[in-house]
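Accompanying notes for the structure given below.
Every protein chain except one is present and positioned as in the full complex.
Chain nomenclature is as follows: A, B and C, assigned in order of appearance, with residue numbering initiated at 1 for each chain independently.
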Amino acid sequence: MSATHTIINLPDQRTATLPKRNYINAEDGLLSWLLTGDHKRIAILYLISITFFFFIGGAFAGLIRLELLTPQPDLVASDTYNKFFSMHGIIMIFLFLVPSVPATLGNFLMPIMLGAKDLAFPKINLLSWYLYMIGGIFTLAALVLGGVDTGWTFTTPLSTHYLNTHVVTTATAIFVAGFSSIFTGLNFIVTIHRMRAPGMTWFRMPLFVWSHYAASILMVLGTPVLAISIVLVALERTIGIGVFDPTKGGDPLLFQHLFWFYSHPAVYIMILPGMGVISEVISTFSRKRVFGYTAVAFSSVAIALFGFFVWAHHMFIMGVSNYSALVFSLLTMLVAVPSAIKIFNWAFTLQKGSITFETPMLYAFGFLGLFTIGGMTGVFLGALGMDIHLTETYFIVAHFHFVMVGGMLMAFLAGIHFWWPKMTGRMYPESLSKLAAVTTFIGFNLTFLPQFILGYLGMPRRYHAYPPEFQVLNVLSTAGATVLGVGYMLPLLYLGWSLKYGAIAGNNPWQATGLEWQIQSPPLTENFIETPIVDHEAYDYEWLAHKTEQEVTTVG
Amino acid sequence: MSEQHFHDPANITNPEHAEHHIVTPATYCMVFAGLLVGTAITVGAAYIDLGILNPVVALAIASTKAVIVILFFMHVKYQSNLIKMTVGAGFFTFLVLITMTLSDYMSRAWGLW
Amino acid sequence: MHISPVLWQFLVKWLNASALFPAEASTIAPYTDALYFFLLLITVLGLVLVGVLVFGFSIRYRKEKHPVAIPVEGSTLLEATWTIIPLALFLIVFVWGALLYFRIYNPPTNAMNIYVVGKQWMWKAEHPGGQHEINALHVPMGRPVQLTMISQDVFHSFSIPDFRVKREVIPGRYSTVWFEATTPGTYHIFCTQYCGTQHSGMIGEVTVLSPDDYEKWTQESTSGMSLAQNGERLFASMGCNACHSGNAAARGPNLAGVYGSKLQLTNGSEVLVNDAYLRDAILNPSQHVTAGFAPIMPTYQGQISEDGLIDLVEYIKSLQSNHRVQQTLTTSQSNQAAPTTPGVKP
Partner (left out) sequence: MALPQHRHHFETPEQQREAGTFGMWLFLLTEIMFFGGLFFAYLLYRNWYHDAFVVASNQLSIPLGATNTAVLIGSGFFMALGVWAAEVKKKGLLVLFLILTTVLGCVFLGVKYVEYHEKWEKHHIPGAHFDVSEFVNPHAYGLKEQPLAPDMAQKTQVFFSLYFAMTGMHALHMIIGIVLLFWLTWRAHRGEFSSGYVAPIENFGLYWHFVDIVWLFLFPLLYLINRHPGA
């Protein structure tokens, strides 16, 4: 890409240096990281640990796809296969997707975007990372001790009475990791309410903050219900209480209700922060304020609110009453609308912009396409009669991978690339990263589009062996997974490389308007030298141009 | 909350802010006595057959006691609207959990199951 | 590039054998597919719309063509448009989906009933005539078939993709699904709810036969005893007839004709007697005491298998006609005289 195509505004490379004092070199030694209260350092800790678990979960995904290359159960035994998909689900959901954007990018950026020096409770923030790690260690322990084969949904009475694997260990892991998530959400809500800089009114906040606010509400109110249902499962396994056990008079559907009361809002916990990233990226590379700022902001809150009313759509064929199936299906249709609003607003942000196509923007475009498919296939599943045929098949697998991987992971990568210069002070290699973005997009579609067809054919999920007529599509899917794997390895390599060899980024390589771009990269430990006073709306590019002009006149 | 620290009227002063109010021991004593009386009434009411009203009365008394604790012991009466709304949000979500789940159980064609 | 003919042949065969769209083998399938194609259509339209907008704007307003962005705040009209139109579409989908749901889950009254018991990891089908099948199901073409299903252990899910029907099979409670097959042939049965180690082995085949073939099949595979007859033996061997004798002075209510009737219970409620009610009344009798009777019936929880319960339910159902009532009385009398039938049916 030649310079005319981009807005990258790098300092002169011969003279450029990283700022002498920044949060990375403020203190030395491992302990200074492990005991830090600095939200930026905690974000980096999270980034490292999340990446670690992502690749473990990814390895399991690879093994699953490898096994499904042939219809016969030939690579591993059935028990092993069941452990593969259980570990894949548990690690990816509780240790990657839920904390991914909030705990890394959110942690790093939220205080800066609000003009604060730190999150409201730095120690609780650190505690939340430790809880995450304890959860992670328990998960790894369950893995090393022989794995767990409940699936991530812990369906009773299977998980309570019929399995001999390390269910309690895993339950502990999820319980603890859940509290990590609660503390992150709590910290964000308090910070947003209490720590905004002077002049930073609610409707001057970046949309990234709005979407994190919505997600945090879900974390705080939803996660404890998961915690209690997991505790009851563990108690039922260990001492044999009878809350979910049908032989003792309990109702296993009650577990489903409590589990999905969290686990449906959980998908909004996962996707909402990603939506925040997309708002920032699309605005910056169109050089325009997000179209319909208030609509996008309120749609985040609407998703969070409606998100609590739709959980039983996971149970349509499980024997909920017809009446409540109707109610939940109707509400499910309503929750789809705010997502549609967001998609169209992002598309119209491009209108009359001045668009460039840096890597984060490519990922964001990928997000728009894949999330549209993911969201629309969600409507398939929310429609009662359609759900009967599609649920528990590969259609649903493809659907949530389109939302979670095609949506959330794309957004995560967009965000990582977008804020990489701010986090490290260095640029990632542009052409290589564009290659990675395109590879990911192609690989993703090749992996998951065939699964929609498989699902309509009726191939059930979590199947170790399958009828031979499904093989062609499975081979395609496995081939795509290989490409996808390469697409995810690339950023790991070149981002690592760029830590040392990347071009110096300067304060504001993208010419973006957020407060985080007005300070040095990497930022100081206390973020701002003096508390900023906000006198402009979010995404005000005229303000930015004016400010730059002034700086040039005063300095030069 | 004095003036000169804050250049920003929208942020700290309203509506999420409330003066720090110190509740007096006398109030606490009244609340304490009220709670003990409430407990006695609950136990007493349980021995009277009120039919369907028994659980209603028990829950009404418990809720009253809880509200008193929240308002006075927990100072919510003197807190900002933000805190009041937060407390409300918690009970609201709890109600969502209950009503939406009950919408299933109460309309099941199979009775219990 | 040269491809070996063997490999080529293999590829051609492999591709030909692969499926892209499931067979439409039941009366429900066309309805489901219609909704599916409608949904597919709005998905593609939506995707094309988003694609056109994104790519159109990207080309039209890329930096080279359009160096300075023009601020636009938003548009209430547009916001309203893309709130109302998707909402309207989704509501259409909701209504359509709900209608389909009730079509799939409300069996016609003339449906023939087959029982299915799921257990780790097999399906057991029990026909009223006493035919038992493991991981297989034979059904006649052109006749509505209702499956009454229950699980002995964990959640399973009974799915026949080519019929577009699926229902969770739950421990402790009957769930039902129905279909009317339209094309003879064999189709997959899957367990779609993860149920432990051999989850993917919990598969079977449903064979749709023409009415004549089905008649032939029922003749050939009968075990000699219908479910109701098995139930009758069980009824006698458990000593049920001691109370449910049908006499005016009996300690238990008369069971003849009870199925399908409305029953007044001691707690004042009125219930419709169906399979689920009968099963629950055997296992949890104290919650289902018929008005005018004492709560003296013991529980049979843990003493009768799900198969046995099905036999009993079938038996009580068959007590509709006067002829059967007469037979029962004589059978029960003879059973009282004779030593009790050994062995509870497994």
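Keep this in mind: a contact is a pair of C-beta atoms (placed from the backbone, for glycine too) under 8 Å apart; a residue touches a chain by one contact, two chains touch by 3 or more.
Just so we're clear, the structure is a prediction, and the values are computed from it rather than from any experiment.
The chain that is not displayed touches the following shown chains in the complete assembly: A, B, C.
Only one of A:L258, A:L413 or A:A436 touches the chain withheld from this view, namely A:L258. Set against the missing chain, the residues A:R21, A:K248 or A:H546 yield one that touches it, A:K248. Of the candidate positions A:A227, A:M361 or A:L544, contact with the hidden chain is made by A:A227. Although one chain is hidden here, its contacts on chain A can still be listed: residues 111, 116-118, 120-122, 124, 182, 186-187, 189-190, 193-195, 220-225, 227-229, 231-232, 235, 239-243, 248-251, 254, 258, 261, 526, 531.
Mapped onto chain B, the interface with the missing chain covers residues 1, 5-6, 12, 16-17, 20, 22-25, 28-29, 31-32, 35-36, 39, 42-43, 46-49, 51, 54-55, 58-59, 61-62, 65-66, 69-70, 72-75, 79-80, 82-83, 86-87, 89-91, 93-94, 97-98, 101-102, 105, 112.
Residues 283-287, 295, 297-299, 301 are the ones on chain C that touch the missing chain.
Basically, only the chains that are shown with their structure count from here on.
The chain closest to the protein's centre is A, with centres computed as averages of CA atoms.
If you average the CA atoms of chain A and of chain B, the two centres end up 35 Å from each other.
Between chain B and chain C, the centres computed from C-alpha atoms are 45 Å apart. The set of chain A residues touching two or more other chains comprises 253, 322.
For chain C, residues touching at least two other chains, in rising order: 172-173. In the complex of the two chains, the chain B residues touching chain A come out as 6-8, 10-11, 16, 82, 89-90, 93, 96-97, 100-101, 103-109, 113.
Residue ranges on chain A touching chain C, taken from their complex, read 4-5, 7, 73, 78-79, 82, 149, 151, 153, 155, 157-158, 161-163, 246-247, 252-253, 286-289, 291-295, 316-319, 322, 325-326, 329-330, 333-334, 336-337, 340-341, 343-345, 347-348, 350-357, 365, 368-369, 372-373, 376-377, 379-380, 382-389, 391-393, 453, 456-458, 460-473, 541-542. Against chain B, in their complex, chain A makes its touches with residues 193-194, 196-201, 221, 225, 251, 253, 257, 261, 308-309, 311-312, 320-324, 327-328, 533.
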